[in-house]
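Yeah, one chain of the complex is gone here, protein chain that is, but the others are all in their spots.
What follows is chain A.
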């Protein structure tokens, strides 16, 4: 599409009223718009053909007039969420130039590099020439080594073991607890279902018929995973995120990373392929291996998402070592708030398995009173146990305090 961009041989419109394609033919104007959409796509916006079509129709309707019209038409048709807006704005400014800006960029062809492709290539390259992926072992050895691997600390694995762990994690599923919903379904036992009974009577022309019954549907609870990606969690973050990836496939799971900022990554993890998902995630999360501000970020989570309903009645899992750089008091307060909102709060701490571990880190100590279950998170076995706690099986077997003892 460099031709489209070089259709910008004419001066790029700078002011509010300069027509986009006054001099050019309609075709060239379309090409400019297409080029714009291309630039958006390479910046990571998911602008499908359908959206593009809507965009062109919108422009057609508005007439290729004002810059602001183009801006708003594109924003309404090409963006799908709040996260897209910032990117959209950036690309729009780069492509059409800033109004009244100092130096509108002339070489629009130099759109942002094609990040999507680059990372995909990188991820295959990592596997290809590096040859780190070992040839698949026999199934028998796989089974027994899997058993050993299950209990190993993730932090101490070599590359081969890690790859195997990833395969095991990929086959994993996280199911939430269930709750009663307002909906009912036909059942043998339960209350009489007047509608179906009457319908049945009608079908039989008013003759007596068996009573139809219905019962409440149970629905899985939403699961929210908050994964700590700060420096102190570096040995575990990858495994935990793969765990999260497996969990997202179950449907009602939301994943956030916390470090120095809060990032919602549910969408990135929606890729079926774990490696692609991890690559997308690596791009989306800006704060790998930084510090942790658990309290502040938890607060942000609660304000932006939690209290609006995401945490309400959900099972919320924090995967973190509880090293808090900020004020532990704040973390304590936010954990109390979270606890009043959520159905259950679970804290999985990879460091808990270390011999002699005591929750002395100030953050962890402040958070514990508001935690329903405190579990380990360092190995596959621990993650399996975490999954069973999330499912509600383990928490029923071992009451709240017991989880802490275990």
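Annotations
Note that in this section contacts are C-beta pairs under 8 Å (C-beta built on N, C-alpha and C of every residue); 3 or more make two chains touch, one makes a residue touch a chain; residues count from 1.
Definition applied: contacts and distances are computed from a predicted model.
One chain of the assembly is not displayed; among "ABC transporter permease", "CRISPR system Cms endoribonuclease Csm3", "MoxR family ATPase" or "Cytochrome c oxidase subunit 2", its UniProt protein name is "MoxR family ATPase". Contact with the chain not shown here comes from a single listed residue; of A:151, A:183 or A:354, that residue is A:183. Check A:28, A:302 or A:387 against the missing chain and you find that the one touching it is A:302. Contact with the omitted chain, checked across A:27, A:76 or A:159, is made by A:76.
Think of the hidden chain as still there; on chain A it touches residues 46, 48, 50-51, 54, 57-58, 61-62, 68-69, 71-73, 75-77, 79-82, 85, 181-183, 194-195, 198-199, 201-202, 205-206, 217, 219, 222, 251, 254, 266-267, 302-303, 305, 307-310, 312.
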